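With one protein chain held back, the other chains of the complex are shown just where they sit.
And then subunit A:
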Amino acid sequence: MTLNTFHYAGVSAKNVTLGVPRLREIINVAKKIKTPSLSVYLKPEVNKKKELAKNVQCALEYTTLRSVTHATEIWYDPDPLGTIIEEDVEFVRSYYEMPDEDIDPDKISPWLLRIELNREMMVDKKLSMADIAEKINHEFDDDLSCIFNDDNADKLILRVRITNDEAPKGEIQDESAEDDVFLKKIESNMLTEMALRGIPDINKVFIKYGKVNKFEDTDGFKPDNEWMLDTEGVNLLAVMCHEDVDATRTTSNHLIEVIEVLGIEAVRRALLDELRVVISFDGSYVNYRHLAILCDTMTYRGHLMAITRHGINRNDTGPLMRCSFEETVDILLDAAVYAESDYLRGVTENIMLGQLAPIGTGGCALYLNDQMLQQAIELQLPSYVEGLDFGMTPARSPISGTPYHEGMMSPSYLLSPNIRASPITDAQFSPYVGGMAFSPAPSPGPTSPSYNPSSAKYSPSHAYSPSSPRLSPYSQTSPNYSPTSPTYSPTSPSYSQPSPSYSPTSPFTTSGGPSPDYSPTSPNYSPSGSYSPTAPGYSPSSTGQQFSPKDTDKDDENAQ
């Protein structure tokens, strides 16, 4: 994203802040943004024809008298029925031939406010003199009398005079002295305050023809064209109330306004949309979930939380966590003054105090049930050939007393104490992953016999074996346990196959021979590579090579 933003070559010839400055506005929930804008969608009756849309455009755009005024003048024109200004003589006379209301010429002030209007602007805003006069009358009732000339005249002139209520004559002098000052005030008031048309704050409205996808029940999304409006300036509530505006689709890009008018869920959606606009302007793409988590974090408190020290540090998290972001001393002093407590629930606090943070791996703890422990039966651990390292559980079921077959190295040693119990109970296959642990590999037939799933004894190994890479050929339970061969050649990794058990450590040594040195941590290669718990059948054929133990196995088998 560049820092420059003025590359909007859009149809509407307006510029919208984009890029890094806009991102900052969004994230800091800025109260004042550089280009506030509304996207106004029109009701279906109106959005098909340009003319109708233009009407709405004119109706929305805020016009004051100032924008259509070319010049204003204050004249002393004593005769209300005539005028000393030559241009106006005609139309004043023609006006007073048929006076509209009964106005006592004596009551009309001799001071005249003469406003010349700008023809182009009048045409642009589609205003007529009558509209303006009507507005003035509406505002000031009978206090002002105004005369205007024809829309087709050379110059568009509006003449305004004050009508005095009290009987003049006696006090003309004083009042006329105040009149011109009063007239000046009226002039400035009219120019700035009087709204001719439109909704305040909506400075400019642009019309554009856009494509939108409409959902129809039968056909799904169909592209459709419609006219829509973009504004410069925001006043969402007032615009939504306009009769031709489709209030269900109109939005604003000013988030504070959206939350005030439409609520928190709407602002979450608006936030997401705004972020998307900024990011995809360059053609980048960020997955929904990342933006969603940002939007959710900013709105989950019920109000818009800015990603600044004003937003984040106003949460009720512990003082240690808040002080680690930006306003350290202030926060700590406040915490001391108000005797705040920090319950050490957050990540930062635990890291500061050097404890295991309650995230991820630290999210669960192990509890030991003392009473059950008292009732526990002492297990007799089989003697291992080589010292199994820690974690090595007697995957070999003590009952069978057979260690795994050489190929079976069940890394199940890593198992939790649970496993210990398993051999006793049965079929604790507990969670075998994939359940297919057995068999996919074509066990070399004869070996399978011993395999019975029920022999939970070995099963645990895979079930849990964090690593039991079952050698495929001897489908796990490779029944050939030759009690004599305690040598499970860890090399068997080749059999790694579908060991449903993901081996956390898959420490298989590669070297052939019963090198019991599988260090729980030594990652060995799995010939098949896929140790995934779901590793489907692994064709034993592929395991052709590196199977040194295989031979021995076969021997054993035969031996059996």
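FYI, a residue touches a chain if its C-beta (ideal position, glycine included) is under 8 Å from a C-beta of that chain, and two chains touch if they have at least 3 such contacts; residues count from 1.
The rule we apply is simple: contacts and distances are computed from a predicted model.
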item: Protein name (UniProt record) of the chain left out of view, among "TATA box-binding protein-like 1", "CST complex subunit TEN1", "G-patch domain-containing protein" or "DNA-directed RNA polymerase subunit beta"; value: "DNA-directed RNA polymerase subunit beta"
item: Candidates A:P44, A:G82, A:G263 or A:G362 - the one touching the absent chain; value: A:G362
item: Candidates A:I85, A:L191, A:A335 or A:L379 - the one touching the absent chain; value: A:A335
item: Residues in subunit A touching the chain absent from view; value: 3-4, 332-333, 335-336, 347, 351-363
